[in-house]
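Pasting a structure below so you can have a look.
Here is chain A:
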Amino acid sequence: MTNSILKIDNLSKGFHAVRACENISLEINKNEVHALIGPNGAGKSTLIKLITGFLEQEYGKIFLDNQEISFLTPEERAQKGIARSFQVSSIINNFSVVQNIKLALIGKNKNYLDFLTNINLNKKLLKEAFYYLEEVGLNKKANELASSLSHGEKRKLEICIAISMAPKIFLFDEPMAGLDGESSELILQLFKKIKKRAPILLIEHDMDTVFSLADRVSVLDYGKVIVTGTVSEIKKNKTVKKVYLGTEH
Partner candidate 1 sequence: MTISLFIEQILNGLQFGVMLFLMSAGLTLVFGVMGLINLAHGSFYMIGAFAAALFAELTGSFLIAMIASFVAALFAGALTELIIIRKIYKRDHLDQVLATFALILLFSEGIRWIFGAYPLYLDIPNSLSSSFNLPFEIIYSKYRMMIILVGIIIAIILYFLISKTLIGIRIKAGQNDREMIGALGVDVTKLYTIVFSLGAALAGLAGALIGAIQSVEVGMGEPVLILAFVVIVIGGIGSIKGAFVGALLVGITDTMGRFLLPSFFSYFFDNASATSIGSSIASMSIYILMATVLIFKPSGLYGVKK
Partner candidate 2 sequence: MIKEEKLNLIILLVLFVIPFLAYLFNEPYLTTLTTKIVILSIAGIGLNFILGYGGLVSFGHAAFFGIGGYVTGILASHAQNSEQMFFFLQFDGSNQILFIWLISIIICSFIALLIGYFSLRTSGVYFIMITLAFAQMLYYFSISWPAYGGEDGLSIYVRNVFPFFNTMNPINFYFICFTWLLIFLTILKIILNSSFGLVLKACKENEERVKSIGINPFNIKLISFVFSGAITGLAGSLYTDLNRFVSPSVLSWQMSGEIMVLVILGGVARLYGPILGAVFYIILEQTLGGVSENWQFWLGLIIILEVLYARAGIMSLFLKDSKS
């Protein structure tokens, strides 16, 4: 019984000629931020889709908290404790900020078949939603339409949705993409805070974030994990430089 929260064992997936993921094995342990880096088309997004169930693997197994989830639907995996953000932020734009969080809480508490209690008057739900909004600093914008938020605020809302699910593991797909320095810093602090609650599997291109946050880093190239190690090991590693710059620079 390893203390790994998420264990990926020999996962593979191909599209026609292209081998998107090839025998990928990874372990994400408690309180760990595990970064996944690699050039475009290396298989990072495919891996996230395989873990969350939006894509089906050809072979290989996935374990969450030592329980196999390889054949569960995306919603079942979310119920088991996988919370994710999307590369292109996927929030409910027509809902207000607080409604987005209420939606996540309804999912977590599984009371979507409740036809009677009016959610606008449900004090308990509101309090819980505001608790999480305060954590990410969106409580002042609770009643604003999600579509009116800035790019950075939308990212924060998406992370807040994941946090409110109180999952066993966070999967963040390029959370820093397109953020200016100041919002990146805010999200960086946020990750450091929530890291204690559940490990984070982080896909990111922004090297500053990766190096300041990650406990371990895995480098993906052509669908294979070519190296996994601490930040300093990765920085010194020759093959990683080659993957990023073509030849010895």
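To be clear about the criterion, a residue touches a chain if its C-beta (ideal position, glycine included) is under 8 Å from a C-beta of that chain, and two chains touch if they have at least 3 such contacts; residues count from 1.
Picked so that all candidates are chains of the complex that A comes from, given by their letters.
None of these values were measured; they are calculated from a predicted model.
Engineer: Every candidate listed belongs to the same complex as chain A; state which one touches it: 1 or 2.
Structural biologist: Per the touch definition, chain A is in contact with 2.
Engineer: So in the complex, the part of chain A that touches candidate 2 is made up of which residues?
Structural biologist: 52, 54, 73-76, 78-79, 83-84, 86, 90-95, 99, 102-104, 106-108, 110-120, 161, 165
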